[in-house]
Structures are given as structure tokens and as C-alpha cells.
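Of the protein chains in this complex, one is absent; all others appear in place.
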Amino acid sequence: MINKVINNVQEALEGVEDGMTFMLGGFGLCGIPENSIAELVRRKVKNLTCISNNAGVDDFGLGLLLHQRQIKKMISSYVGENDEFERQMLSGELEVELIPQGTLAERCRAAGAGIPAFFTPAGYGTEVAEGKETREFDGKMYVLEKAFKPDFAFVKAWKGDTAGNLIFKGTARNFNPMMAMAGKITVAEVEELVPAGELDPNQIHVPGIFVQRIFEGKDYEKRIEQRTVRPKN
Amino acid sequence: MINKVINNVQEALEGVEDGMTFMLGGFGLCGIPENSIAELVRRKVKNLTCISNNAGVDDFGLGLLLHQRQIKKMISSYVGENDEFERQMLSGELEVELIPQGTLAERCRAAGAGIPAFFTPAGYGTEVAEGKETREFDGKMYVLEKAFKPDFAFVKAWKGDTAGNLIFKGTARNFNPMMAMAGKITVAEVEELVPAGELDPNQIHVPGIFVQRIFEGKDYEKRIEQRTVRPKN
Amino acid sequence: MALDKIGIAKRIAQELHDGWYVNLGIGIPTLVANYVPEGMQVEFQSENGILGMGPFPFDGEEDADLINAGKQTVTLLDGASLFDSAMSFAMIRGQHVQLTVLGAMEVAENGDIANWKIPGKMVKGMGGAMDLVASAENIIVAMMHTNKRGESKILKKCSLPLTGVGCVKKIVTNLAVLEVVPEGFKLIERAPGVSVEEIQNATEGTLIVEGEIPEMKID
Partner (left out) sequence: MALDKIGIAKRIAQELHDGWYVNLGIGIPTLVANYVPEGMQVEFQSENGILGMGPFPFDGEEDADLINAGKQTVTLLDGASLFDSAMSFAMIRGQHVQLTVLGAMEVAENGDIANWKIPGKMVKGMGGAMDLVASAENIIVAMMHTNKRGESKILKKCSLPLTGVGCVKKIVTNLAVLEVVPEGFKLIERAPGVSVEEIQNATEGTLIVEGEIPEMKID
């Protein structure tokens, strides 16, 4: 097997530079690459374009990069719950491109799957379709959407092996698999890194071919945005 | 949970009619819906269009339908190893459309994913691209390919639950997942049917939403086409 | 008396069908899950990657790795499945989800819906709404009939940027159940004690009233 193990997050992020385009997995704060984000903050790379479904909260996730004004442009489907984001966006410091969530997911998969463009009905007749080719198939209208081209993808998995294979847990999967497919260099941080052969080959969510660098992350906070519970009786 | 269990293969195939378009999972004879094929043979439905990566062998798999001349048209990527197929094709009795294997897989997925068309580089400059739109993206040429529209999809999984969730084993997965996604009615036969809740939700290959009917198949022959082994020493 | 949010959710629950997969938006739609008719098999999809979503977890059993599209901690029912976002929207775009219930700022009589953007205000994004409305075979809008300023949200034409065109089939508000038909909004039911005149006054779009309009039955 091809060994993808990197010693630590510092090595894993070697080559990140100002002005690059990154994909970052996660939905809300669920399944985000916490270690990689912390290292991006430490490195202070700036003028970044970040493709991520959400933009974190003020003091966690991508909010940490926003706070240091490292992000030039966000490409997301939903960016609520973030005051600093709002301030930067309204002041024009931050460029924001909003994309329907399914289109975002499919543009990531397309990037990884060598499909330069595809038709989707999402956004037809709305400002999302402005300037884009539209076409009718079987009486319904569709919009032509294109694959992304990120320099790096940062993803977070539950378990991974030395060959780069990844397994996710719960809804922490979300955008991570297709972003892993899309990255020119994909950096995967995992909660538990195991030797090749320990994971069931039938149950791999992301085959190691898509992962260039893997490391075991630490100190996962896994913050919950909306703790909703029922009383135990 | 929505219960998808059907008592037997006879009930599972209710509604199949002459002239319909079917998808049938499998690669070679690996992972083919043996029980559904047997029932199609018994029902003698004819003038079928069958979308399947291969066409079986003379006395197994889709070869059984060919033998009874139930198939009007085959849509496949590779149809070797089948004398009756060859005879019918060369005599003009059987219409054959050959499609690159990756395009076949993606046209199945597209059908299930509500994507009417996508661009792929496969087949550009060859007769496969004749009459199709081609377009350049970033200096490379691509062909526009369209989603299939099958009436039924017949797939075979290793384990399934009453909610229609499917898990595959080994390379018996192949085309089954995306065909399951594509079927207007998807019939899944499984080696082992278990109650909802027994399969790990993290490890479902095909979520039950794509499966309309599920049943536990029997008498799986699982024929091997090319038995290649090393001597034990 | 006009319905409250729970009343709207209860009325929408009556629109569920056995065997349907349903995506519920944030807000009133989420409440619909609490009123599924006894014995009916319905599965809830959450677009961040769940089929077979269950109720909130018991206090202390919440899992940061298991949330719904509203980022709330949830549970799974037996037979649930988890998947990635591309698969989730394959289900939605591919019309495998039979019903989408979502809120709106405006609905127009041609079925247009606006629910994601108010020019000049902070825009949070459309999330999965554009994919949902562009693909769902059945869309029910759950909302108040009028906005906070008392202006109708049921319009001849949407004034806000659209989320989807010609897609809304049915609307359940605090005042009425409406169907979107070629001629306009067809009044199907009135909230208990609410008159046709009150509904007419709260509706800017073309309201079609044919015969006696029954009251909703909500328990």
C-alpha cells in the first residue's frame, strides 16, 4: 500500500500559500477539520478563497480565519450565525458567493470525478442562474454548473488508515467525502489512525486514492451549535 | 420505517411488461440479480431493453433472457463470451448499443440523482460521440451524455433490511448501487434480509429510499467466469 | 381563530401519505414530525445526511456528530441510514423525496417562492432550499398569511429575489389552506372560525373561492 501518513498538522499543510483556494469539510461545526483550521490560523496565510458549506461561528471553525481576515472570498450555501462574517460582508471586505447546497455538493463531486460540468434544476429562474447556460430537458429547465478547482481540500474523518482510507461517523460525513475527492492535495485528519488492513475494505467511505496526506488529529472540541434534548424520565 | 418487504420474487416483479426498459446490476456474473432474472425468464416478457454492463454467458445471467429472445436491445459496455448474443447481434435480431463503462455508470447515477446530462471526456473523437454535443473545458474536449430512464432496476445485494437499506460485499457491488438509485421501481434481492435496526446506519451502501421492493433471494449459484488460483504450498 | 404554529404543523401533518419520504425545513415545518398520524409509515430526510431521523436525544445522550440540517442534535430510528451531501441531494434532486415542507417570505400565484434573501439586509444563504423547491414533486409552504407589518405574503407576483419558479403546489397558513392552480390561489379550507372575507383581505394574489369552504379539522 502507498503510505499517506504525515507526522503532524504542520507537515500536512506544507505548501499552503496566500491566495489559494481551499475546500473545508463540515456542516455547521459538525465534521470540520479542526486541526487543519488551527494550523491555517497559525500560519496566517491570507487572501484565501474558501469553499465550505458554512462559515463557522464567531469563535470556532472558519470564524477563526475570518477573525484574522485571512479569507478573501467565501463560497458557501449558508453563512448565518456569525457576526464578524456579517460585518466583513456588509463592509465589502469579504466577497461571498452563495450556492445552493446540492449544487455545492455536486460541484465538489464533479471536480473529483473529472466531470467539468453538469445540469441541475436548482436555481433555475433565480439570480443563481444569471449568466449561466440554461437548457430544457423533458420539459423541465436546468442550469449548467461547473466543477470547482481547489488547491487543497481539508477533511476530517472518524477513522483512517495508513493507506489514506477514511470512514465517517454520523452526520460528520456531510461534505467531507466529495471534498476529499476534489482536492489537488487532500489533507485528511482523523480521530483514530490505524494500520492498513484494520478497516473493512467493504466499508470504506473514501478510498485512499483521494487522500494525499493523513494524520491523527488531537484535542477535538466538536462543539454543538444547537443542543436540543428531551428530558429523561 | 417504511417497510419495503415483498413476499417473493413473483410479487417483486409485478408490473413488468413487454417493451419496458430494465437496468440489471452486476459485472460479468458477479453480483447479478439471479432470482429476478429467473422470474423474468419464467414470465416471458419480451421486447425488452436491458441496460447492463455485460450480457451474461450462454446459459447464465442475461444469457437466459437472450436464449428466449426476450431482449430487443442491449445497452452495455462489453458483451463478450456469449455465442447466442453474437448470433443474434450479427443476424440483426438484437440491437446493441455499446457505451464506455464509466459513462454507463455515470448515466445511471445521473438518472438517480436528477441530473439530466453531464460532460465526460470518454469517447471524444470516437464513434461514441457521433451526433452528440461536444465542448471544450480548460483546453480539453468533452461529450455531453444523458441520464437513462429505466422502468425497473433489478439489483442484488449481500444484506438488506426491511427498510430497503442495502450492503454489498466485494466486487459484487459494481453497478448495483447506481442502478438502484435510477430505477423508477427498484427491486432489490438480498442474500440475507434482516429487521430494520440491525445494519449499522454508518455502513449502508444504498439508503432504503431508492428501493421500492426488497426480498430475500434463494439458491444463489454465483458462478465464477474465470477461476484463477495459485497452488497452495 | 387563526392557527398558531402548532396548528399549522398539525394541519400539514394531515397531508402526509403512508410510505412518503419527507424533508422538513427549519421552523414550523420541523414541528410536523410531532404529528404524524398513528400507524402511518413516513421517513424524515435531513439534507445534511440522514434518512430515518428520530426525535431529539435524551438529555446527556446528545452526540456532536449527529445533527440535523438546523444543526440541532437528533437521534436515529431503527432502519435509519447516513450518507454524504452529494448522496443526500441526489435523493432530493432525483425526486426520491416525496414531500418538502418549508417556510416562505412570499408565494406568488404562479407558484413562485421567495424565502432566502431580502435586498439590503444580511443574506445568510439559501442552504438547500433551491435544490428542494426545484426538485420536489410536492411542496407545501408553511407560513403566516401576512408578515409582521400585516402585509400579505400571498401575492400576485413575488417582490423578493426568487428561490424557485412555479413550484409551490399548496400553502398552509394560520388562516387557510390554499392550492396553487393556473388561475390563482384556490381556497381549500379555512382556519376554525376564520371567515372567507378575512382570508380575502389578507390575500393580495387572486383568491379563488368556489362554493362552501370547509373549516380545517385540527384536534
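Letters are used for the chains, namely A, B and C, taken in the order the chains are written, and counting of residues starts over at 1 for each.
FYI, a residue touches a chain if its C-beta (ideal position, glycine included) is under 8 Å from a C-beta of that chain, and two chains touch if they have at least 3 such contacts.
None of these values were measured; they are calculated from a predicted model.
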#### Entry: Chains on display which the left-out chain touches in the complete complex
A, B
#### Entry: Option from B:6, B:178 or B:196 whose C-beta touches the chain left out
B:178
### Message
For the chain left out of this view, which of A:40, A:89, A:115 or A:193 touches it?
### Response
A:115
## Note on the structure
Considering the complete complex, of B:5, B:64, B:79 or B:144, the missing chain is touched by B:79
### Task
Determine and list the chain B residues touching the chain excluded from the picture.
27-31, 53, 76-80, 86, 89-90, 96, 98, 100-106, 108-109, 120-128, 158, 168-178, 205, 222-232
### Task
Identify the residues of chain A touching the omitted chain, counting contacts across the whole complex.
1-3, 109, 111-115, 161-163, 165, 181, 195-197, 201-202, 204, 207-210
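Quick note on the criterion: only the chains that are shown with their structure count from here on.
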### Query
Should the pattern of chain-chain touching be classed as line, ring, star, complete or other?
complete
#### Entry: Most distant chain from chain A by Cα centroid
B
### Task
Would you kindly tell me how far, in whole Å, the mean C-alpha position of chain C lies from that of chain A?
28
### Task
Mind checking the centre-to-centre distance between chain A and chain B? Centres are C-alpha means, answer in whole Å.
32
### In chain A, residues with contacts to at least two other chains
106, 120-121, 168-170
### Message
At least two partner chains per residue is the criterion; list those residues in chain C.
### Response
82-83, 89, 92-93, 135
